[in-house]
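What you see is the complex with one protein chain gone and the rest in place.
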Amino acid sequence: MNAVSRRKFLKIGAGTVVGAAASVGALHALQKSGALNALAGERVKGLRKVPTFCDMCFWKCGAIAYVRDGKLWKVEGNPDDPLSRGRLCPRGTGGVGAHYDPDRLRAPLLRKNLRGEEQWVEVTWDEALDYIAGKMKRIKAQYGAEAMALFSHGIGGTFLKHLIKAYGSPNVSAPSFAQCRGPRDVGFRLTFGEDVSSPERTDIRNAQCLVLIGSHLGENMHNTQVQEFAEAVENHASIIVVDPRFSVAASKAKFYLPIKPGTDLALLLAWMNVIVRENLYDKAYVEQYGFGFEPLAAEIASYSPEWAYPETGIEPKLIYETAREMARYKPATLVHPGRHVTWYGDDAQRSRAIALLNALLGSWGRKGGFYTPVSMDVPAYPYPPYPKSEKGKVDNPDHKYPFAHETITTGIREATLTGKPYPIKGWMIYATNLLHALPNEQETIRAIQNLDLMVVVDVIPSEIAGWADVVLPESVYLERHDDLNVEWFREPFIAIRQPAVESPHEQKPNWWMAKKLAERLDLGHYFPWATIEEYLEKRITSAGLDYQELNAKGILRGEQQPIYFDEGVTAEFPTPSGKIEFYSLQLAEAGFDPVPKYSRPPEPPAGYFRLLFGRAPVHSFSRTQSNPILMDMMDENSIWVNADVARRYGLKTGDRVRLKNQDGVVSNPINVHATERIRTDCVYMVHGFGHNSKTLKRAFGKGASDAQLITRYTTDPLMGGTGMNVNFVTFETEA
Amino acid sequence: MNEIWNSRTNPMIDPTLHIWGWEIPVYLFLGGLVAGFMIISGYFTLKGHHRHSYFSSFYLPHLSLIFLSLGMFALFLDLEYKLHVWRLYTTFEITSPMSWGAWILVLVYPMLLLNTLVSIPEPFRNRIRVFDRFSDWINRHPYLIKNIGIWNMIVGAVLGMYTGVLLSGLAARPLWNNSMLWVLFLTSGLSSAAALVHLISTDKVERVASARADNAFLTFELLVLALFIVGMLSSARAQQEAVFLILSGPYAAVFWIFVVLLGIVIPLIIQLLAVNHKIRHTPVAPILVMAGGVILRFVIVYAGQYSHWAQPAMSF
Partner (left out) sequence: MARLAMVIDTAKCVGCMDCVVACKTENNVPEGFNRDWIVQDVQGKFPTLHMEIRSERCNHCENPPCVTCCPTGASHVHEYGGVVLVDHDRCIGCKACVASCPYDARFIHPDGYADKCTFCIHRVEKGLEPACVAVCPTRCMYFGDLDDPHSTVRRLMKERKHHTLLPEGGTKPHVYYLT
């Protein structure tokens, strides 16, 4: 690292005036460059604070952007915000970097050559929007409006969703269902009749016993959850962590269960077995609210801890001990339902087992378990009704997945590939990098070949943008308005997103794009407002709230309402029986196990390791790797390998390897992290790295992508979720 | 051993300290060499040898001025904020070895200059009047000459010690944090200086005397090195680990081959044979000694930066 001093000497040698810093790094350079003055618009001396809400993940924490002398300086949490309580997570704090990211999309791009070659011509907004509208009109005329699908993630997609629905297509989807939390919500719906939703209605703060199954809070940085997790630690809550990897959460746990991957359901059944057999469950609760407890008890009678031991690798003693620990603190025992749960294809049933365990402990609706979220009543904008689709949604023909209550992304992909039940000819993709989000990227790429139109709206040139016909550059959240956040949470509140600075180049907010496209598609009447402020003001005033006050504070809080059964919340279970369904008739009717049954997952072939992936606290999906601040925190991922395994393979921390999966797909080079913190039968990496989009210059080629190695997936028969922890890899050392 | 992961990746700091490149070892070597020169030339001046030879009292201090300036230039090159270098002379920080060094250097220059004025060779006379007059004045007061000799030796010794104290004051680096380091650097400076005088002096008496002295210095240096190592081995864990960096670790080959064997043992044997008239004097031994002196500074500076109290983190 003599480079710095040497360069500085040369500068001085060349007669450079000292003090002119040998600045390193793009952020530093950018902040100094004149270009930025222009992008900050007019330079205003002094400090300006703009309340808004974050978009670095989809938790939507209240934030305050600090603008110093016309330039974005920092972002802090809004102390009024119940989600963040004035403290953003590292991504939120690093949100400034999204604005300064040198790799941002700058102007609308039109494809020059073949799809995926990433050859572009910069065009004007008029050209880009005319092109899209022209294609959309043709698709509608030729195939019907339903042939257009939208993949969208986050609140920013609101207006594009509105546009696509107004256009006449019901095919609006997000990977957050079939690639993430879908099975959990299905499992809980089948049991309690309601979703866990987001932010999760988990009362971690008040839990006296917290059970985390593969849920790596602290590495997964959903702000409120992590804050409450720390509170639980501080309150000496008994923490039980089940994970093949000694996660950060595991390091805080009283009990760590190093489970064999894929066998969680066996453990859950054994826990229930102990709790029922030893009469440790909440009898009054089960009696009052439960349906079908007896058949459940009969079904799980055979799943003893001794039975579970060879399956899970967890000693029976530990299973007994933890089951009793959970029962000791009931109903303030929270068995966390997790969030990203698309693991093995049995995920909805596993999630249902988690729901059942919670039900036995009486934690649903109870303090320290699951609270009942509340919200403010803000009417939707009075739009004209959407045209009715005769064909219906494309993703789940004949209700193949009977319990999917949201649209299945991979179902749309399947229809695009096969043309059945009807052809899909246009994709619009908003803020989701489908190539990293959906399993088997080759399938996605093949589907794209069948499209007449492929539009990507994003802030950075993601991999999926590389395959688009038109790329529309969006303003980052600190530069735009979005729809109101009317949150369902512990307490009712609404939050507003408003721009702190102007977009540096040609970027535009999504609402503007949606409105301009609507006008070109003769759907202008669906966007009756002139500006987003007009839209927001109308919504807020129609709720009887003060728009100016919201602008000034960023957040308006409603009155606290009861959130537990004990506080007076009516215990309602919108299931067919109106009760908590320990035994599910609707599952039985659909031909599934009414009480979850365990089946053994396939073992990795000899010399292969199960590929697990997760999150780092400083990155969101594959969206933030080029953010200069977050990149500075972590610029590539590594592959966690058990220390003994590493020794066996002659690998040590810092060695570069490539991973090869069971189908012969080979990853980018990745650093080995030889560690005691993981089992010997699996390896682990942080998701979102290994970018190969050429224009994502700073993140290009850094680390490896798990998505690339996920060529196989097991589809959940209940709801179409894609279990992705079913791939196995081995090491290829760099020649 | 713990498994430690550290998110910090500061340039020049991580994964291990590497703030100092070639400049500091070169500066330390040249500083030590000049210290040795001052002691040698001071000694000859004290002994009145300037009446027989101009080399030690005139040419050697001049050479010292050049070498010292080169050393200081190397130090200057290492500074990260070069135009602030004058800040060294706006204060004296009594606890800072580097501040001491800065001010010692201020004493070194006039001492060297005074030594050159003890006897000005004919070709250099009648150039700068004031020097001639000053030289004549000194020569009228022999006790001044003795004082110049003594003070050159004292200031030289302080300079030589300082090159060691500069490092040993940095307690955070266990290899340096050793009370033998200044003795080692001073001895090494003397042996290198004697070697160079042996190699280039025009005066036979000086050549023979320095060869004999060099043998003594080299023998002493071996002893000091041994004590340095023994001392480290009997210290805290971190210091044991630190000394193993040069005994058996990544710096061992260079240390044993270039510093000990080629830098001390072999030249010592050659010079012992030469002094005892078994073989002719050759420039091989002095060159080896000086090369060994340079490499010693490199090994100590590099291995010292690598040495640490806290267990280092994994880098990946």
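Each chain carries a letter (A and B) given by its place in the written order, and its residues are counted from 1.
By our rule, contacts are C-beta pairs under 8 Å (C-beta built on N, C-alpha and C of every residue); 3 or more make two chains touch, one makes a residue touch a chain.
Bear in mind the structure is a predicted one, so any value in this text is a computation, not a measurement.
Participant: Tell me the shown chains the invisible chain touches, ordered by label.
Facilitator: Result for the missing chain's touching partners among shown chains: A, B.
Participant: From the list A:Val123, A:Ala230 or A:Ile445, pick the residue that touches the absent chain.
Facilitator: Answer from the full complex: A:Ala230 touches the omitted chain.
Participant: Just one of A:Ala107, A:Val248 or A:Ala543 touches the chain that is missing; which is it?
Facilitator: A:Val248
Participant: Which is it among A:Cys54, A:Val67 or A:Leu88 that touches the chain not included here?
Facilitator: Spelled out, the listed residue whose C-beta touches the missing chain is A:Leu88.
Participant: Considering the complete complex, identify which of B:Asn10, B:Ser234 or B:Asn276 is in touch with the unshown chain.
Facilitator: Touches the omitted chain: B:Asn10.
Participant: Of the residues B:Val26, B:Ala102 or B:Met232, I need the one that contacts the missing chain.
Facilitator: Only one of B:Val26, B:Ala102 or B:Met232 touches the chain omitted from view, namely B:Ala102.
Participant: State which residues belonging to chain B touch the missing partner chain.
Facilitator: Missing-chain contacts on chain B: residues 2-14, 17, 19-20, 78-82, 84-85, 87-88, 90-91, 93, 95-99, 101-102, 166, 169-173, 236, 305, 308-310, 313.
Participant: For review purposes, identify every residue of chain A that touches the missing chain, sorted by number.
Facilitator: Listed in rising order, the touching residues are 4-5, 8, 18-19, 21-28, 31, 73-77, 84, 87-90, 93-94, 96, 217-219, 221, 223, 226-227, 229-230, 233-234, 246, 248-252, 256, 258, 617-618, 628-630, 632-634, 642-643, 675-679.
By our rule, only the chains that are shown with their structure count from here on.
Participant: Please work out the Cα centroid separation of chain A and chain B, and write it as a whole number of Å.
Facilitator: 63
Participant: Which of the residues in chain B end up touching chain A in this complex?
Facilitator: Per the stated touch rule, the residues are 3, 7, 11-12, 18, 21, 77-78, 80-83, 314-316.
Participant: Within the complex, which stretch of chain A touches chain B?
Facilitator: 1-5, 8-9, 12, 18, 633-634, 638, 643, 653-654, 671-673, 675-677
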